[in-house]
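Excluded from the complex is one protein chain; the other protein chains are retained at their positions.
Order of writing sets the labels: A and B. Residues in every chain begin at 1.
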Amino acid sequence: MHIPDGILPGSVCAAGYVAAGAATALSLAVVRRQADPHQVVPKASTLTAVFFVASWIHVPIPPASVHLVLNGLLGVVLGPFAFLAILVGLFFQAVLFQHGGLTTLGVNATLMGVPALAVGALFGLGARLWVRSSRWAAVFGFAGGSLATVLSALGFAVVLVATVPAALDPSLRTTGVTALTLAHLPLAAVEGVFTAMVVLFLRKVQPDLLHGWRR
Amino acid sequence: MTQLSDSGSGARTHLDVRDLEVSYTERVQVLRGVSFDVAEGERVGVVGPNGAGKTTLFLALSGVVTPATGSIWIEGEAVLPGTFREDVGLVFQNPDHQLFCPTVEEDVAFGPRNLSLAPDMVSARVAAAMAETGVTELADRVPHHLSGGEKRMCSIATVLALQPRLMIYDEPSASLDIRSRRRLIKFLLASPATSLIASHDLELVLEICPRTIVVDGGRIVADGPSREIMDDAALMERHGLERPHSLVPHVVPHHHDL
Partner (left out) sequence: MAPVIDLDRYSGLDSPVHRLEPRSRLLGFAALIASFAVVHNPVLLAPMLGLAAAAVVASHLPWEFIVRRLRAPMVLVLVLGVVLVLASGGEVLVRLGPLAIHADGLGQVGVIAAKLAAIGAVALVLFGTAPLPTTVVAMRRLGLPSLIADMIVFSFRAFHQIGVDLRTMRTAAGMRGVRWQNRHPGAPSRLGTLARMVGSLFVLSNARAEQVHQAMLLRGYSGDAPLGPPRPVGPASAAFVVLAVAIAVGLVVAEWQLGVAG
């Protein structure tokens, strides 16, 4: 789900950077309102690094084997920091591994980061439920992981289909979007299950790592 | 493959290593011409400076690392390179790398469950491993919350549950407090398993292992009774080690006035 360089028109890349810039500014504002944002930098950076390393894990989803995206998981663990972590993570993936593009960094960050923020916010709002009950934790974890993937896939599908094949029949565009999004449903299910499992684990082992946790 | 032991005790040869050579791509040779054998039930200390090749040797014995040449036989069966072997139990230096379940009991059960053993067999093995390492009361605790000594014994339990034929310990006493270290020593002395113990804690090796192998620069440079080897000050110093304090004769005053 990382759009490489060269595919999107310059105008879309620019729009992506504008959107990412706005989301970054918003995230920074929220983060800075906390007592000392620099307290959280080592934690957020390490979790960014874990996200980055974990995204190399292959999960076989026939017929292929894919990398996990894990933006939902980042959302439930980092909350408002998730966008920044995804931005930095994508930067590294583009620069170190040429996975995803630099000109498309803005677009990719927006499409992956905004759903992460949304999922994180929902997760935080539902804290009262999942703090008390592991069943709710599993539900929220699954919903968060799969929803983030579906929203990102939908966003990617729309961007790709709208901008890429200039001569494509308009009626095919809706089909294209639907097809691309549906193709991501198996991945969304796997991400949902995986996120739920990690949430359950963290809830037991170190619940203060989950966004919204309070005793 | 002869089962006669060269260790002189008449016991069956348990582990036989011949002419082992291991290279990684970046460095030339990490292990060269390593040959030794270990009798059943023997406890052998493996000492040497950092970078000598001890960890690589252990990974080769476990089948994780593929040797360039040479052979490894465990109870007459060859270790096929590139296949993980559950009958070699390797206790890693950092217990955090081996403990990742939400409870100790699940972590100890993880190995037997991966072997698809029947549930009652799994429970039996878990109980036995936890009893042997003295961590039965920790069964429902979260491994990440335990102290260093407790984690160490739990990580040993997770390996024991697979009932390996050969136990290898990589720096088992690192970062342990005195009490935990003593508990570890008691456990090792009571353990009937054939064991290789790599440690910088020379006193521990001296206390537990009748025999010591010194590894330096990828080669075995000495192999013999622990007291003899460790008492040879020149040999120890030549290979980045020193004589354990307990072997230094208290004839000439040598404690500095602090």
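Definition applied: a contact is a pair of C-beta atoms (placed from the backbone, for glycine too) under 8 Å apart; a residue touches a chain by one contact, two chains touch by 3 or more.
It should be emphasised that the depicted structure is a prediction, and the values quoted were computed from it without experimental measurement.
Participant: Which is it among A:A23, A:V69 or A:L84 that touches the chain not included here?
Facilitator: Checking the options A:A23, A:V69 or A:L84, the one contacting the hidden chain is A:L84.
Participant: List the subunit B residues touching the unshown chain?
Facilitator: Contacting residues on subunit B, toward the hidden partner: 59, 62, 64, 84-86, 88-90, 92, 94, 96-102, 110-111, 113-116, 144, 158-159, 162.
Participant: Under the stated touch rule, tell me which residues of subunit A contact the chain that is not displayed.
Facilitator: Residues touching the hidden chain, for subunit A, are 4-10, 13, 24, 28, 31, 36-39, 41-50, 52-54, 56-59, 73, 77, 84-85, 87-89, 91-92, 94-99, 101-103, 164-169, 172, 190, 193-194, 197-198, 201-202, 205-206, 209.
Rule of thumb we're sticking to: only the chains that are shown with their structure count from here on.
Participant: Just curious, how far off is subunit B from subunit A if you go by their C-alpha centres, in Å?
Facilitator: Averaging C-alpha atoms per chain gives centres 43 Å apart.
Participant: Would you tell me which residues of subunit A are touching subunit B in their complex?
Facilitator: These residues of subunit A touch subunit B: 201, 204-206.
Participant: Residue numbers of subunit B touching subunit A in their complex, please.
Facilitator: Checking each residue of subunit B against subunit A gives 102, 142, 144-145.
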